[in-house]
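Before anything else, here's the structure in question.
Below is a slice of the complex: some chains, not all, each in place.
Lettered A, B, C and D in written order, each chain numbered from 1.
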Amino acid sequence: MEPARIRQLLEDVAAGRVDPAGAYERLRLLPYEDIGFAKIDHHRSLRDGMPEVVLGEGKTIEQIVAIAERLAERSDRMLITRTGPEAYAAVAGRVPGVTYHAAARCISLNRSPGALLPGIVIVAGGTADLSVVEEAALTAELIGHASERIIDVGVAGIHRLLAHLPQLQAATVVIAIAGMDGALASAVGGLVAGPVIAVPTSVGYGAAFGGLAPLLTMLNSCATGVAVVNIDNGFGAGYLAARINTLAHQRPD
Amino acid sequence: MEPARIRQLLEDVAAGRVDPAGAYERLRLLPYEDIGFAKIDHHRSLRDGMPEVVLGEGKTIEQIVAIAERLAERSDRMLITRTGPEAYAAVAGRVPGVTYHAAARCISLNRSPGALLPGIVIVAGGTADLSVVEEAALTAELIGHASERIIDVGVAGIHRLLAHLPQLQAATVVIAIAGMDGALASAVGGLVAGPVIAVPTSVGYGAAFGGLAPLLTMLNSCATGVAVVNIDNGFGAGYLAARINTLAHQRPD
Amino acid sequence: MEPARIRQLLEDVAAGRVDPAGAYERLRLLPYEDIGFAKIDHHRSLRDGMPEVVLGEGKTIEQIVAIAERLAERSDRMLITRTGPEAYAAVAGRVPGVTYHAAARCISLNRSPGALLPGIVIVAGGTADLSVVEEAALTAELIGHASERIIDVGVAGIHRLLAHLPQLQAATVVIAIAGMDGALASAVGGLVAGPVIAVPTSVGYGAAFGGLAPLLTMLNSCATGVAVVNIDNGFGAGYLAARINTLAHQRPD
Amino acid sequence: MEPARIRQLLEDVAAGRVDPAGAYERLRLLPYEDIGFAKIDHHRSLRDGMPEVVLGEGKTIEQIVAIAERLAERSDRMLITRTGPEAYAAVAGRVPGVTYHAAARCISLNRSPGALLPGIVIVAGGTADLSVVEEAALTAELIGHASERIIDVGVAGIHRLLAHLPQLQAATVVIAIAGMDGALASAVGGLVAGPVIAVPTSVGYGAAFGGLAPLLTMLNSCATGVAVVNIDNGFGAGYLAARINTLAHQRPD
C-alpha cells in the first residue's frame, strides 16, 4: 500500500531482519484490526491525520459501542455520525469524554483539542439545514479547522447573501448547503474565487424528491469552481473542506 | 359552453325563434370547423382575443398547410410553433403575408398589427436559450404585448442581473428562462414584486437530463410568486404573460 | 438592492449627511435582522405588502416560536405553513392573536384585517385536496384577497365542472388543484380566458408517485395559460394568485 | 395446452390409435413452425381467430420477408407493424396482395375481407396522434371490426369532445389516444359507460418525457373503466378493442 513501507520491508527481508513468511503476514495484517463484524482502520487515521469516523446509521447500538470502544483505545479523536441520544448514552458508559451534538446528531471524542485553523465558511439556505451545517462544522473541527457559519441566506433574498460578501471572499473554501432549489451554490460560486463544496439537503417537499432537485441544480451549476457531495452529507463536505484548507496552510515546497 | 349564449339560445327556443332540433345542432356544431384530421377552433380565438395557434411538431407539412389555410380564411393573426423553413415555404405559397422567425422556429401571420402594450420583461440565463426567448416574445407580440429582453444574466454573475434591477422591478410580469441549474428564476423571484413565469430549457448536458434539472429547480424555488411551464415552452410563457399583462391594463370595475 | 434607496443614500453621502462607512453599514445591515439560526426579512414585507411567511416544516418548535415572536414585533400579518397544533400552542403562548387553521395546517396572525379583493377562484378535484385548497385560500386572504372555492369537480364528472362555468369565467385568476391524473388543470385552462395556476397534489396512490403524475400532466397541459407550482404548494399558488389579482385591481397608468 | 386436445390425445393413446412416443412428439411439435430465427405460431391464429402479427421494429428486411412468406402460406390475414416502405417493397415482391399503410406504418394482407362489426370508436387528442390511430384501426379491421375515428378533441377544447357525445355513448368500446397531458382518457372515461382503452403517445416535448407524462395520467385516471396499453401501442389497443367488441356481438349462452 505505502511504497516506502513496502520498500523498507523488502530491505528488511533482504537484510535478514524479517523472514519472508513474517513479511507476508505483516503486509496482510498491519493496517487494521478485525472485530468480527467490522474492521477498525487504524491505518487511515495515521495516514491522514484524520479522526476515526463511524457512520452510525444502519448499525445497532451494540455494534456502535463495540467499535467506539476499540477506536478509543488507540485514537484521541473519534466521530460517530447519524446517531441518536440512546447510542450516545451507551457509548458514554464505556468511553469517557465523549460529547453528543444534538443538532448534528453526532457523538464526538476529542482528547487532544488544539488551535483551529481558520479559512472555512459554511453558508446555508435556511434554518432547516442546520443539522447538516453542524455535522460539517463538527467534522472540520475534529480535524483541526474552525468554520464560520452564515445561515438563512437563500437566493430569494440575495441581499442577505451579498451582505456577507467580504466574509465569503475572504474564505479559503466555502461550503454551500441548501435544499429546495439549491440555487445558493451557484450564487456563491459566482461570488468567490476559492473552491465551493455544495451540499444538497433533503429539506423541501413535493418535487424536491428528497434532495434530488437541489442535487441536480448543484451538479448543473452555471458557476465554476463548484463540486457536490451526497444529499445531507455534511460530514463529507466538512472533511473535504478540511483537506483543502490544510493545503492552504501548508508552506509550499 | 358560454352561459350567456346558452341562455340566449334557450330564450330563442322559448320564443319560437329557433326550434329545438336546430338549437341542438347549433350547440353541437358552432364552435369549430372539422377538416378531417384536425378541428379548427375559431371559437377560442373569438373568446380569448388570442391568435390561432398550431403546434407544428409532429404534423406533416401538408397538414400544417391545410390548417394554416383554413385559419387564415377567418383570422387575422396566426402562430405556428416548432416548425422549420420547409414548412414556411409551403405555407407562404398558400397564405400571403406570413413571416418566418428563424431564431424562434415559428411562422406568424399578423394582418392587424397594432400598438403593443408594455409590461413584459424576459430574462434569460444564456445565449443558448435564445430560441425560447424569441418564441415567448413573438407569442406575446401577436397577442398585442411588447417584451423587453435581458439575455445572459445567470446567477453565477449576479451583478449582471442586479444591473437590470430597475427594469425588472418596473415590469408587470417577468418571464425567467434558464437551462442548466435554472437558478435564475429564484434570483429574479426574490427581486421583484410581480408574478414570475419560469421556463426551464433543455440547454445543458449530463445531469441536466434534457431540462429536468432546471425544471425541478424552478418548481422548488425558494422565492415566492414563481410558477413554471413546460421545458422549452416559450409559447406557453408568452401566452400566460400576455394574459396577466392584459389584466394589468384593464381598468378595474 | 432598491435603486431609489441606493441613489438616496449616495446623495446623502454626497451631501455629507451620511459618511461613507456608515453608508456601507446601512447597505449591509438594513434589510433583515439576524437571530442566529434565521434571518428575519422585514424588508420583503415592506417591499411587497406581503405578510411575513415561515415554512414550518423542518424547523423545531423552539425555532418557530423564536421566529414568530420577532416577526410579530414588527409586522401585523404573519403566516406559518406546514405546522401542527403543538407549534400553535407554543406560539400562542408568546404571540397573542394567532389562529390555527387545522385543515390548512397553518398558523396565522392578522392584526389589521381589511376588506378582501374579489377575483380568485379555487377549483379542486376532490375532498382529499382540501388542505391544499385551504392553504392557498388562507395565504391569499392574508394578502387581502378573497377566494371562492369549488371542490370535488374532477374531469371524470365534467358536468360538475361545467355547472360552475359562469363562476370560473368571471374569475380574474383561477387556481386549479388536483392529484391523481391532474387533468382538471387542462379542462379549466380550456374554459377560461384568465391565467390558471395549477397545483398538483400528492393525493393518489401507486403510479401517482407522490404527485409526480399530476405534476407532469399539468406541465404538459394542452390548454394554454396554465403554469404550475410545486406539489402540494398551496401557499405558492395563493401568493401568486394574489400578486396577479392585485394587478387586475390596480388602475393602469 | 388445450385440455380438449390433451384429453383426446390421451384417449387415442389408450385406444392404441396413437403410440406414446408419437403422442409426445405431437404435443411438442404441433403448435408452431420453426424457421431458425423465428417460430411461426400458426396455433394462435387458429385459436383466437386473429391474424398473424409481426412487430417489424428490430427485424431486418430479410427476416421480415422470410416470416411474411411463411405466414402467407398458411394464413389469409397478416399484419406487420412499425415498418417502412422498403420492407413493404421487399415483402410485396414475394407475397402478392399485401398493402402498405403509410400513416399507420404497417403492411397488411387480407385475402378474406368480410363485413366489419361496428362498435369501436377511436378518439384522439390531436393530428400528431394519427399514426397511432391508424395502427389501431387497421388492427381492428383485420380482425373484422370497423372503427369510427374522432380526431383533435383534446380536453382543452372540451366542447369539441362533448359535440361527439352521442357517438361516444353509442360505442361498445372506446379507444382514447393522447399525448402531452393525456387528459382525454379521463374526460372520455367520465362520459361513457363502456370500457375505455387508453393509449398514451410520445407526442409532446420537454416534460412529456417520450410519453411518460400521458402514461402516468392515464394510469391515474380519476375516471373508472379505463385501462392503459404501452406508449404508442395502437396495435395493442386495436387488438384488445376487437376482443371486447367480439364479446358484445356474441349471443350469450
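By definition in this document, a residue touches a chain if its C-beta (ideal position, glycine included) is under 8 Å from a C-beta of that chain, and two chains touch if they have at least 3 such contacts.
Quick caveat, the model's predicted, so the values are computed rather than measured.
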List the number of copies present in the full complex, noting that all chains share one sequence and 4 are shown.
8
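The working rule: only the chains that are shown with their structure count from here on.
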Given chain A and chain B, the chains that contact each of them:
C
Which chain is most remote from chain C in terms of Cα centres?
D
Numbering shared by both copies at the chain C-chain A contact, with half separating same from different:
different
In terms of contact pairs by residue number, which of A-B, B-C or A-C shares over half with B-D?
A-C
So what's the Cα centroid distance for chain A and chain C, whole Å?
38
From the mean C-alpha coordinate of chain C to that of chain D, what's the distance rounded to whole Å?
49
Listed in rising order, chain D residues that touch 2 or more other chains are 126, 157, 206-208
Could you draw the chains as nodes, link the ones that touch, and say if you get a line, ring, star, complete or other?
other
If two chains touch, include that pair; go through all of them.
A-B, A-C, B-C, B-D, C-D
For a test of understanding, state which residues of chain B touch chain D in their complex under the given definition.
1, 28-29, 31-32, 36-39, 41, 43-44, 55, 57-59, 63, 67, 82, 200, 202, 210-212, 215, 230-233
Residue numbers of chain A touching chain C in their complex, please.
126-128, 130, 151-153, 157-160, 163, 179, 203, 205-208
Quick one: which bits of chain B touch chain C in the complex? Just the residue numbers, please.
1-3, 47-50, 53, 162, 165-166, 169, 172-173, 191, 193-195, 197, 215, 219-220, 224-231, 235-237, 239-240, 243-244, 247-252
